[in-house]
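Only one protein chain is missing; all other protein chains are in place.
On to chain A.
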Amino acid sequence: MAKYYDIDDIIVEEETVSVIFQKAASGVGIDPSSSIFIETGSKVELPFWLAHELQLRQAVSVNVPPCFNQKTRQELHADSAGVDLRSRCPFFYEFGCKIAPIVGDRTIGFLLLSAFKSRYKEILTKAHSVAFAAGSKFWTILTKEEIYLYETAQSAMASFKKWRMGGPRFQIASVLGRKRKSKE
């Protein structure tokens, strides 16, 4: 419940997973094309929030999502920093942590840890050395969590520089930040 109001947490739980119904369910229109009766054993794509709750009640069994498949694992193993994780799942780590206990795949935890460890170093190095524009291609393959990390590292460096050099002390409120640009 701690993350009830957390926007990112809500978006993570919107990721779809494919499930197999262990029980029949009637009167639901999950997929507009299919009938309103879901038979036992039918394979359906559900958002994570629904799949998770149904799995707790043993109504469905959850398959391992494609972003943790063998191909991704091999790519991560070969060159973890160059893999485009964003297109696979924008919240790769958060989603991985949520899905791991449900699908009962113990290897996902190791996969997340090793992927993060090797990418972490790369992100911090680039955040401190590469300018934003030059790093933009690198930028597109990061997951949301990694982008936060990247931004935090950059703002920490910017704050440090500002502290050392001394910068403007009065500033326009950030909510109004766009105002001048639109007028020009």
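What to note about this one:
One rule holds in what follows: a residue touches a chain if its C-beta (ideal position, glycine included) is under 8 Å from a C-beta of that chain, and two chains touch if they have at least 3 such contacts; residues count from 1.
The rule is simple: contacts and distances are computed from a predicted model.
A chain of this complex does not appear here, and its UniProt-recorded name among "GPI transamidase component GPI16", "DNA replication complex GINS protein PSF1 isoform B", "ER membrane protein complex subunit 3" or "Ribosomal RNA-processing protein 42" is "DNA replication complex GINS protein PSF1 isoform B". For the chain left out of this panel, the touching residue among A:W49, A:Y120 or A:F138 is A:W49. On the side of chain A, the interface with the absent chain consists of residues 4-8, 10-11, 14, 23-28, 30-31, 37, 47, 49-50, 53-54, 57, 59, 168-177, 179-180, using the contact rule stated above.
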